[in-house]
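First, the structure itself, so that you have it in front of you.
Part of the complex only, each chain left as placed.
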Amino acid sequence: MNELHQMNELFDELFPIMRSITGEGVRETIRILQNYMPLEMEGIPTGTEVFDWEIPKEWVIREAWIKDEQGNEIININNLNLHVINYSEPIDQWLSLEELKQHVHTIPHLPDAVPYVISYYKERWGFCMSQSQLDSLSEGTYHVFIDSEKINGELNYAHAILPGKSKKEVLISTYICHPSMANNELSGPIVAAFLYNRIKKWENRELTYRFVFVPETIGSISYLWKYGQHLKEHLYSGAVLTCLGGIEHRLSYKMARNNAAPLNQLVTYLNERENYAMPVRPFTPLYGSDERQYCSPGFNLPVGQFSKMVYGAYPGYHNSLDTKEAMSIESLLESLNEIEQLLKLQELDGYYINLKPFGEPKLGKYDLYPDINTPTIWGRSSNKKIDGRQQLNQILTILNYSDGRHRLADLAKTLNYSLEDYEISLEALKEHQLIEGPFYEERELF
Amino acid sequence: MNELHQMNELFDELFPIMRSITGEGVRETIRILQNYMPLEMEGIPTGTEVFDWEIPKEWVIREAWIKDEQGNEIININNLNLHVINYSEPIDQWLSLEELKQHVHTIPHLPDAVPYVISYYKERWGFCMSQSQLDSLSEGTYHVFIDSEKINGELNYAHAILPGKSKKEVLISTYICHPSMANNELSGPIVAAFLYNRIKKWENRELTYRFVFVPETIGSISYLWKYGQHLKEHLYSGAVLTCLGGIEHRLSYKMARNNAAPLNQLVTYLNERENYAMPVRPFTPLYGSDERQYCSPGFNLPVGQFSKMVYGAYPGYHNSLDTKEAMSIESLLESLNEIEQLLKLQELDGYYINLKPFGEPKLGKYDLYPDINTPTIWGRSSNKKIDGRQQLNQILTILNYSDGRHRLADLAKTLNYSLEDYEISLEALKEHQLIEGPFYEERELF
């Protein structure tokens, strides 16, 4: 079964689950994902203080509906789990239409959409429906019923590690707390799960990859509370995955707050030098996802964010129009391909060390230099082993700038080859013990 | 009595005094200013070596006039104290018109102006008059008489301190050594005295303000000789005040030599970001006032200079056309207002420290965040307490960048509010112990 089919299948398993920031929905989501990757689940008990926050009670929702005087069901969360305010209090009451309207949320300018409304930290009850359905209700009394409960429990998240040669880590973080929405919920976990399996297959993985699935905001804050110190010490790079679907949308990158972040530098380089053209959004703490937490000043981690059909900027954002069809599984596959390719380049784009840095090495010894010099071969200097002048240019450039102070992207600025073209020359030089690397921080040449 | 009247009155008291770099004129000027602010006067004795200079003798001038053969007074310093060369030697002699002309200075291209001429360090005698008066003198002999003396005494200056929460100081320096001129003498001391009284009334004064009144050049060199080490340790910012009058002229700022000087940075920021449009003059050691001394390489203090009708660039510069009317007291009041406003912004524009820097704080606890999230309030996120989305934007920005490495002006670059707009948000965050500051140097977050 190909990836596209598998992604589609995973989507269908995850979509109907009633998720929130705590509770059975999160755990069920993690259990399904565990069929795709070896996620470890952890939990922090209700009432635990995590930084300036406190882990809330778990929200248990069993039933929620509105019926008219005739007992006709107006809405029921069994049909659409957005119909109840997430974290709503219980209620069982008869109301006039006027009273009911005080507790029903709609989106007037999108009359067919049911909004997604949350009230985690303030006690209230309420429903969501489409404006057109609300308009169609006739005068009369209505029976509102919510069977919910808040209980001591825990906040859950899960993670998995793919070790590489270096202990330096790349964080891939996504969230698992929204109920039935496609782009702004499932796109992230699905791409993350399949990205895990792609990277798992890389030969010679240089970096260590950490995949994290958390409820948004309080989940990433909790994860930082638990693993923030480790991340401060080991994190090299990272990105939050969110809203990765969208037909005819382009994958874009939101810069990490710390502009030295490798992905900031790499995407900027590629756009400037190689007409790569991934749209870039500046860092802002005002909107976004968990990069706001990773980039809070106490951590300031090098974590950006990938998004395709960006949150807040499409009609289905936070309402029932956010469907699989509006997002498209094919577009997730495109995002997966682009992100994987960028992470591969990120591995190549390290610091290298010239092991024979005093003068040029005698390249002829390694069959990397022509054994005769005549004016007629000047301009190609090729002796069969070398593919024209190009590999020799790359080799001389790599050797000269492999001083522990220049990244591959720095040295590549002096020639007109794209980053991935250097891989063969780098391998040839490593084979002859002429360079070592990549390393992921500056180092002394000797 | 309003400020304008008081400024006018102070002007009239100070204008007639025969000032020089030493002597009774300086002391009388300081005594009059002491009615407006608690200036402490100090003196350094004649003959003291101050760095590469030596304190000169005091110049005493009692009488100076020219009379014709009939005993008609041609000029007399009782009418205009510019008529004698400042620091002139005594003389009592009869001269032909031709001989007289060797000792009379005029400004040929301004036939009605009497120039201001000084010869502090070379012994000579002489007079100043208008070119038209000189042209009107008929052949004959003239009696020249100067009753002056150079005596051992001292060089005087005065200062006053307004303490703030921080020991870091802001220097306001001006000069008191020119005889009867308005813009290029009295504008500085008058604005300085009233600025003292404005800042004295500020609540929560953060910085300490040092007001210094010195004879130009040798006075500031003497002050640095006495207090230079203290200033090197404590000075945060400063400006020399000179030539602050001028109808239809704009207040401008001459950059401190050290471009990290807070006023350099603030004025540049305001001009770039807020269309503030205060003209900026680059630093130069070639022309100017005492900032040349404060910015000498042994001190390199962060001291710029404010000027409106700039020295050297208006017809009355260093002559009798430099009058109250040509300058206007109203223009001094404008300069006062502008400088005070800029100094207030300078206090706001410090470094702040986020006291809950690990993830975002739970703003809802402090009533700084909406307690419900629905698509229809997205874009305002207001819950009455917050004025639209704007305060929340400011708060999230302040929290994210209050890391001890960003000044307010740095973080303000990411949004479109003017610096002064942040005051309310900063106060709200301080009230809830979410931030502390301002500080006036970079510091570690924790």
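Just so it is clear, A and B label the chains in written order, and each chain counts residues from 1 on its own.
Operating definition for what follows: a contact is a pair of C-beta atoms (placed from the backbone, for glycine too) under 8 Å apart; a residue touches a chain by one contact, two chains touch by 3 or more.
Since this is a predicted model, take the numbers as computed values, not measurements.
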Identical protein chains in the complete assembly, only 2 of which are shown: 3
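As a working rule, only the chains that are shown with their structure count from here on.
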Fitted rotation between subunit A and its twin subunit B in degrees, CA, nearest 5: 120
Separation of mean Cα positions, subunit B and subunit A [Å, integer]: 56
Contact footprint of subunit A on subunit B as seen in their complex: 354, 356-362, 364-365, 371-376, 378, 392-393, 396-397, 399-403, 414, 445-446
Sites on subunit A touched by subunit B in the complex: 51-54, 105, 107-108, 115-119, 121-122, 124, 217, 220-221, 224-225, 228, 257, 282, 284-286, 292-293, 295-300, 312, 317-319
